[in-house]
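Structure below; questions to follow.
Every protein chain but one is kept in place in this view of the complex.
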Amino acid sequence: MSTIHVSTTINGAPTDFVCEHDETLLDVLRNRIGLTGSKEGCSSGDCGACSVTVNGRLVCSCLVLGAEAQDAEVHTIEGMADGPTLHPLQKAFIEHAALQCGFCTPGILVAAEALLKEKPEPTDEEVRYWLAGNLCRCTGYDKIVRAVQAAAAEMRGV
Amino acid sequence: MTTDTKRNFKVVGTRPNRPDGVDKVTGRAMYGADATAPGMLWGKVLRSPHPHAEIVSIDTSEAMKLPGVQAVVTGADFGDPESLFVSDVQEHCMAKDRVYYDGHAVAAVAATSASTAAKALKLIKIVYKPLPHVTDVDAAFAHGAPVIMHHRAFEILPPGTSANATNFCEFGHGDLHEGFAKADLIVERSFRTAATHQGYIEPNACLASYSSDGRADLWCCTQGHYHVRDLCAQIMGMEAAQLRVTASEIGGGFGGKTSIYVEPVALMLSKKSGRPVKMVMSREEVFRATGPTISSSMDVKIGMTKDGRMTAGQAVIRASGGAWPSGTMEMGAQAAFACYDMPAVKTIGWNVLTNRPKESAYRAPGAPTAIFGVESVIDEMSQKLGLDPLEVRILNAADAGTLSSYGPTFNQIGLKATLEAAKNHPHYKAPLGPNQARGLSCGFWFNFGGNTSVSLAVNTDGTVNITEGNPDIGGSRASIGMMAAEELGIPFADVRTIIGDTASIGHNDTTDGSRVTFAVGLATIRAARDAIQKMCHRAAQIWDIDPDAVEWEDGAAKPSGPNAGQFPPMTIKEIAANAFRTGGPIAGHHEVNADGAGVSFGVHIADVEVDPETAHTLIKRYTVFQDAGKAVHPSYVEGQMQGGAVQGIGWALNEEYIYGADGRLQNAGFLDYRIPVASDLPMIDAVILEIPNPGHPYGVRGVGETGIVPPLAAVANAVTRAVGTRMTDLPISPPKIMAAKAAAGK
Partner (left out) sequence: MRYVAATTAEEASALLAAETGLAKVLGGGTDILVQMRAGMVEPALLVDIKKIPGLREIKSEAGGFRIGAGVSGAELMRHSAFATTWPGALEGFNLIGSTQVQGRATMAGNLCNASPAGDAVPGLVAAGATVRIQGPKGQRDCPIEDVPVSPGKTSLAKGEFITSIFLPAKPARTGDAYLRFIPRTEMDIAVASAGVCLTFDASGTCTAARVALGAVAPTVIVAHDAAKTLIGTKVDAAALDALQAAATALARPISDKRGTADYRRETVGVLARRAAQIAKTRAGA
């Protein structure tokens, strides 16, 4: 038995895949499903570029086995926009120049979305600590924090 | 060249959404590791566990027998490039008979899956004969150190030094002896700085496809695909035309993606296997085997009068760029005193070989460490003389007409204005809390211009496509498109900029030296002018008037005056619609080796708080002041200033390559190579100054690199003032602060 068959839901769509027993969810998403929006920056849970949610919980997909996704609900950056309509966070990141190279951006957006679901009105400090596991080497984080706050305000209807 | 500083800009200076924004927030943008090809194999590299060893033998036979393995490559598969530079790069990508650092590539495998390739690496048997190693710059410079490459020593070595010293440089002017004699105070200090990594979040990755007819395609994340093509073509023994390199989206570079690592290996694996090969470095490989910056040790001596005027300055820099010769210390030696009007100045630089990976450029290479030493000594002298450190810098600041410490005489520069802005900013006078202190530093970077090709096509509907050849790392598609829209007098939305591959447009130098907004912008403006001239001709043809009597304004051709004829302006859309009837498609292009990049200065103010018991250092407030010449897209200019500052803060406080006594890198991961995280930082206030660069039509200066230069000293000076003892060894980690306080009896 060299591979495992897994039935799961990815961005709302029932999805089946086979993977090796030690294959990470990140590798499954990128190399088997074709969802390359989740990025590999470290494969050790230190950079957050592979952030997804599994059953609503924010995790690093490099620290989850594909096999563990059986019966789970996985949400990735590719499921964030509502069709052609960007999520307020996605819009805010563009408008506030909160990305430079853009490589950490999918992970940060997924993480920020999870934050705002739990805390619609975070302080700057809460944003910074929540995102401490999402490394960005380009921006110095300033515009990222501002973009998250702008999106949060928009989502609160302020 | 005349700079149109009075110009009433319509697009330049605004903040439109970047054209690649949606792709990058939805996960659609394709980076180095995101491409696939039919029949693709996965390549992986076997790396040396020894810092220095002879390769006695390599046996790959068992690996080749593993089902799924399609090719194995070692140094024996590569030839000997004529150019010594290319030969060094090749040897760094794949060892031949010796390994020179922990992590040096010794073999590579291509297999049908990544896990099979990883298994195959374990079946390769290598016999090493370990050799003595040295990883510390001072130890490597000293007489008796293990010599890494005998045949690369500099022609004349000072007594007591080793043959590891490979490069030497000297800059300066004036009579040092006389200068120091005039000083009321002379301070001499030694400093050390650790090697740091660019820390881009995207690991190096590529997809190579070599066809049996001798043609090849290479997709990779790089700052310069033309440079990749030139290097790989020489290493592979190909003609440049047969290797097409496409730059993927790039997940950060900061200078670290200006060279090649796995690219020629992937090409060779593809050539041997006859199939496309994808290679993605792990984070550990990125740290162990791609270029960090130099590690350095330096001595700085400055003389000053009691009212703060510098009379003489001297710096001796010993830098190591790893196991191969490196000229980065030259830029440090040039930059060390570049901020100041020095009556007498001398800087000397040495490069020393160590058993470390080959250095790669890192944002303003050489400048941050050299300026750290100089700015620290200036701060100490200000303290000793009871002077305001900002006033001392204003008193000594270089200005238009100053003979720079590295040779040229400055024209219009912005240092004094930047210092004045810092002095007048509320931050400089804000009160400080307990255990807090304020530090400041100036910074400088040369900025590059360089070889650039831009092509601008006017579409039949009057919209415009620009093809340029520099990867967009931080919003350059936007700034280039904005300059084209500005010059053509059309909306930004009517312009789309793409990055061409090496076969689609002429040569472009690498995205480095903060050159893109300056040089590609300049070429784009001139390409637009070329197209404008052609469109004016078409209008003249339709109107049947002399082309010289047509001028361009607000996106339309119009007669230059009443005598030229009475015609309503003809818009770009009308001219484009008639193009096929007036001579065919319309395009502008420009090729240039751009000169006149215009130096850039910055001033940073850092407030820190140091825990008196644990020596934990927090940045409480931070402000960047920098001359951008003209900020094309101010948000992305601020972004460069903020990002550079934070990289410099990381360098000052926590980042370092840590080698054990065994010569192996101990912290090859983001866990222990500690780059700043979001919670470490306050907002980084960015104040843009605009002192136009006479070398650019809109006054633009490069802004990308200067920002990383001042933080090292700004933070060190602040910590020094907070703890009461001077911190001279970067990074200023808590154990070092505690030890320094203990040594000083504090």
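Per-chain residue numbering starts at 1, and chain names A and B are given in the order in which the chains are listed.
Definition applied: a contact is a pair of C-beta atoms (placed from the backbone, for glycine too) under 8 Å apart; a residue touches a chain by one contact, two chains touch by 3 or more.
Note that the structure is a prediction, hence the values are computed from the model and not measured.
Checked against the full complex, the candidates B:V56, B:A181 or B:L671 give a single residue touching the omitted chain, namely B:L671.
Per the touch definition above, the residue from A:I10, A:L35, A:L65 or A:L89 contacting the chain not shown is A:L65. For subunit A, the residues in touch with the chain missing from this view are 1, 4, 21-22, 24, 43-46, 48, 51, 54, 57-60, 62-65, 67-68, 70, 111, 114-115, 129-134. Across the interface with the omitted chain, subunit B contributes residues 284, 613-616, 618, 653-654, 658, 666-667, 670-672, 674, 676-677, 679-680, 733-735, 738-739.
One rule holds for everything that comes next: only the chains that are shown with their structure count from here on.
Once the centre of each chain is set as its mean CA position, subunit A and subunit B turn out to be 29 Å apart.
Only residues 20, 22-23, 27, 30, 35-44, 46-47, 49, 76-78, 80-81, 86, 90, 93-97, 99-106, 109, 124-125, 127-129, 131-145 of subunit A touch subunit B when the two sit together in their complex.
The touching residues of subunit B, when paired with subunit A in their complex, are 15, 17-18, 20-31, 33-34, 114-115, 198-203, 249-254, 280, 282-283, 473-475, 633, 635-636, 638-639, 642-647, 669-671, 675-679, 681, 683-684, 686.
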